[in-house]
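Missing here: one protein chain of the complex. Every other protein chain is in place.
The first chain written gets the first letter, and so on, giving A, B and C; residue counts start at 1 in each chain.
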Amino acid sequence: MIDDHLVKRFIEVRRYTESICSKLEIEDFVVQPVPEVSPPKWHLAHTTWFLEELIINKFQINYDFHDNVFRKLFNSYYKGLGEHWLQSARGQLSRPTVKEIYTYREIITQKILELMSHQKNNYELEQIIELAINHEEQHIELLYMDIKFILGANPSLPAYDEMILPAIANATSRWEFFSEGLYEIGADSAKNFYYDNEAPKHKIFLRPYAIRTTLVTNGEYLEFIESNGYEIPTLWLSKGLDWVKNNNIKSPLYWFKEDGLWYEFTLHGKQLLDKSAPVTHVSYFEAEAYARWKDLRLPTEGEFEIYSLSKKNLKKTSTFLHPESVNTLDSQLWCWTQSSYSPYPGYRPFAGAVGEYNGKFMCNQFVLKGGCFATPSGHYRNTYRNFYEPHQRWMFSGIVLAKDLI
Amino acid sequence: MIDDHLVKRFIEVRRYTESICSKLEIEDFVVQPVPEVSPPKWHLAHTTWFLEELIINKFQINYDFHDNVFRKLFNSYYKGLGEHWLQSARGQLSRPTVKEIYTYREIITQKILELMSHQKNNYELEQIIELAINHEEQHIELLYMDIKFILGANPSLPAYDEMILPAIANATSRWEFFSEGLYEIGADSAKNFYYDNEAPKHKIFLRPYAIRTTLVTNGEYLEFIESNGYEIPTLWLSKGLDWVKNNNIKSPLYWFKEDGLWYEFTLHGKQLLDKSAPVTHVSYFEAEAYARWKDLRLPTEGEFEIYSLSKKNLKKTSTFLHPESVNTLDSQLWCWTQSSYSPYPGYRPFAGAVGEYNGKFMCNQFVLKGGCFATPSGHYRNTYRNFYEPHQRWMFSGIVLAKDLI
Amino acid sequence: MIDDHLVKRFIEVRRYTESICSKLEIEDFVVQPVPEVSPPKWHLAHTTWFLEELIINKFQINYDFHDNVFRKLFNSYYKGLGEHWLQSARGQLSRPTVKEIYTYREIITQKILELMSHQKNNYELEQIIELAINHEEQHIELLYMDIKFILGANPSLPAYDEMILPAIANATSRWEFFSEGLYEIGADSAKNFYYDNEAPKHKIFLRPYAIRTTLVTNGEYLEFIESNGYEIPTLWLSKGLDWVKNNNIKSPLYWFKEDGLWYEFTLHGKQLLDKSAPVTHVSYFEAEAYARWKDLRLPTEGEFEIYSLSKKNLKKTSTFLHPESVNTLDSQLWCWTQSSYSPYPGYRPFAGAVGEYNGKFMCNQFVLKGGCFATPSGHYRNTYRNFYEPHQRWMFSGIVLAKDLI
Partner (left out) sequence: MIDDHLVKRFIEVRRYTESICSKLEIEDFVVQPVPEVSPPKWHLAHTTWFLEELIINKFQINYDFHDNVFRKLFNSYYKGLGEHWLQSARGQLSRPTVKEIYTYREIITQKILELMSHQKNNYELEQIIELAINHEEQHIELLYMDIKFILGANPSLPAYDEMILPAIANATSRWEFFSEGLYEIGADSAKNFYYDNEAPKHKIFLRPYAIRTTLVTNGEYLEFIESNGYEIPTLWLSKGLDWVKNNNIKSPLYWFKEDGLWYEFTLHGKQLLDKSAPVTHVSYFEAEAYARWKDLRLPTEGEFEIYSLSKKNLKKTSTFLHPESVNTLDSQLWCWTQSSYSPYPGYRPFAGAVGEYNGKFMCNQFVLKGGCFATPSGHYRNTYRNFYEPHQRWMFSGIVLAKDLI
């Protein structure tokens, strides 16, 4: 029999996904305002497809799929598993309905539970269930991101959650110093799950550096805007400047000005901009330009990992669906690093179809570290490597600053 | 007091729209698979916005709008009435919900009824109500077109209506001859409603011509396909050939081949292609190329109008949501003409904001005549000028053939 | 033997083309700043290809082509004659060099002269030589258009011709009136050449109308600009407004403002805008919006033809490469009409490969009448139908106004 704890976690993650969606109107499940944002009903179905395609179909002989059309519709990008629906066309589908997808979810969840109850000490099954749980945890965070974008695309700016956000306390910035030397980063635990891209554990040589312990605040970022930071070409990477010009970027995503006051749209609705809160929904281009404007820089992923390791652990402290503190170790926002998302030395992708999970994206993306308020609790790791393209900013990203000491 | 008949017709058209939508799932109301197809909930709201903006706001002093955001969201393209939401972004909106839109409809319908009951012999109000009824009738046909496209974009190809389509009887083609001379086309009735683009009634000189009394059938069109019509460049207009190549066009919209057999998707679901039924969902480019291949041509709008006038009246005979006959005077399908959509000599747009209704589209479109099975019964007129761009084909278009007699 | 006059005209048109190019630098022959503008060396080669492909290859058995690559490179769009190089990629070719193309021209010109001297009373040859002369005359005008665009794309704004433009005399506007009735337009001469699209001669019925005898001037058009004509949405066709917005159009092509003064680039270099001169390089959208702003309209092609027939003949009076008068019958500028470019009733394309010359472009274009200063003298005809897309304006277009009399 499979470990009870795993069964419990599996059930929890499935229910968590559904509970997030329970606050939505049917219409919110369907739209795809931009290609990178998926309709919530697609997430509900895709996390189920993952179970059916990669687990049930593997462990059950002559398995008869729930619906053959779903195999194509809800495959995200696994070329090894056949044709898949075009990502940018997910919002063109009115069918299957939300109800039909919930039925699909329930049937497949039950099949997995049966499978788990019938298999004894099946290490391979445990491994893939563990991966599936982590996969669904990633989609939980994506759901929050996508729901925010979908609601924010409506001129009425409906709140996802009606709770009122508290004001953020002012924080004092402090620099944490690290001396030159060989350090070790990456994952190798025999016990705990990690993605293939976090391994192997390996040595890196760092020069002396410092990291600021607080995230850049809205107030600090506003100074950059008010100093015409977006209009000074020499602050920007070349591609960043093109992005700013072509998209007429003038502030972080979700910011807007009304009658001379700055607001931001949050999952708790429209809010007056809190200057003490950390700035979020910035692209790599913006984070990097801001750091250059301050005559500082972003940390590398190694520097951030050593910093967080030095504190023992990242921890989650938010109770709202918005950052509540500027402390970088409180896992409020994903911190942009200046590291391109590349394979670690000695990197080996997962075996089989899930080999496409991470490795094939190691191109033109940057690493973010630390986790955010929307990350499920079980999903924080010092070794975690999140990654996005440098222009993307619908995820819960923030800015942490670093500097050289020589 | 306003004419009872008008009140009745107003109520009927409002209910008709809603009854069409009653067969949809909530999800079907929301999506916009391509920019030219609008979400059904947008039609429900826009036909209501038309009433609120152009009637209630005009006849009621200091009118307080139902929702100021709706004024922008549901304005289609009336620049004279302020900003409007981008047409291609209608499918990005999850809110207002379908339910909220139905509430909006009901409130505005009632306000109009009140207005009608309180105004005596208000000719201006009658006129604009008449226009609003006709406007909603146009959207009824658009709803059928858009619903078909939205359902057809789902790989599961759900039927809108489960009734089973009958086979079409074979028809014999016949040519109707017309001699050279001065004819009169266009509308000028003092009694019956017509759009500004149908007037004024005016003389045209026609050379001797003939029109074939039956629509081109699927079977006939199949011969064109099987003779490689799509691959013979000299059959096509220059822009038509670009369209064929760039979009890899190989058959009418909704046709597909499975295991060697041709099918078409209809509002009654997937159907084996009926060779005796008229071909539909062809673009002007396809209609024109087909006619050239037959060494014939499309009629001009004047020729078609004289032909239909000679028979007294178009009539509607379909009982299904698909053509049931190939008789061109049975109003099965809109017939492409070779006439560009241009102002009639002496054309004057409607006065006021509705001046944007027709005139500003008189560029790069072609006229279609005759009406189709999805056209509401009150909406047939010999003088009617429908118009689409030459590449469009999601409307219920068909092909009628003409020839010169000298 | 072929008519001596034809030989003489053939030689003249060949030399004319070359004389136009004699003022260019080699570099000017090569570039293609926008897809619709062809490099001058392409015109030199294409007009030669036309002779080689459509005449020499037809009348000479087993003809061995000068260079097989040229058959593809210099075919403009004749699908019936095999593959052709993409129009928008003409400026990607550095080879063949200008010198090689002149050699090609000379060889083919001589071959044609030999052919003409050896064939007696060959009507078919005469016909196609006549067409080739007319074809090259069209390219002469295109050369002026394209050279202007190419030179104007350089920030240094080099003049093509150094002659100084004279000031234009003020002209008085007058309206010419025409009564209702049946008129006849189109070509049918047994003697004189005309394109297939000008035939057959046919009757049209016109309502009473008037045409203004002078072209709209720069001064008049400036009033439209200064009244914010480009910003008033209701003046524009729907597609026209999109074009204005997407391309940030604020004035006719080649106009620019420096230190508060308006200039226009001409083939005689940069000129202070002459308010008495006719406005040129306007699109159909601009011409149509201007007319609407004046509460007038553009004439139909029939109306313009009847007007010019009433004066007997168009005549060419310019001595410069820019309009010198506002008289519409002086053939200063091509006059936009509101007529879509459609087949005349009874239209039959030329037989054979040249059937692609005109007919396949009868879609989404508008007719211009009258000729311009750059049109070769032999190329004026009352029946002539020039045509361009409604957004195009690099040709020498102008605005003539009409109005209804009932």
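Criterion: a contact is a pair of C-beta atoms (placed from the backbone, for glycine too) under 8 Å apart; a residue touches a chain by one contact, two chains touch by 3 or more.
Just so it is clear, the model here is predicted, and its values are computed rather than measured.
Although it is not drawn, the missing chain touches A, C when the whole complex is taken into account. Which of C:23, C:72 or C:118 touches the hidden chain is settled by the complete complex: it is C:72.
From the set A:157, A:241, A:296 or A:309, the residue in touch with the chain omitted from the display is A:241, counting the whole complex. Touch with the chain omitted from the figure is made, among A:8, A:174 or A:360, by A:360. The hidden chain makes contact, of the residues C:11, C:26 or C:405, with C:26. One of A:206, A:225 or A:296 touches the chain omitted from the figure, and that residue is A:206.
Across C:153, C:249 or C:353, the residue that sits in touch with the chain not pictured is C:153.
The set of subunit A residues touching the chain not shown comprises 77, 79-80, 182, 202-207, 233-234, 236-241, 284, 300, 338-340, 342-343, 345-346, 355-356, 360-364, 390, 404, 406. Subunit C meets the missing chain through residues 25-33, 41, 69, 72-73, 89, 91-98, 150-151, 153-156, 158.
The working rule: only the chains that are shown with their structure count from here on.
Least step count on the touch graph, subunit A to subunit C: 2. Put simply, the chain closest to the centre of the protein, by Cα centroids, is B. Subunit A and subunit C have centres, each the mean of its CA atoms, that are 58 Å apart. In this assembly, the C-alpha centroid of subunit A lies 46 Å from the C-alpha centroid of subunit B. Distance between chain centres (mean CA atoms), subunit B to subunit C: 37 Å.
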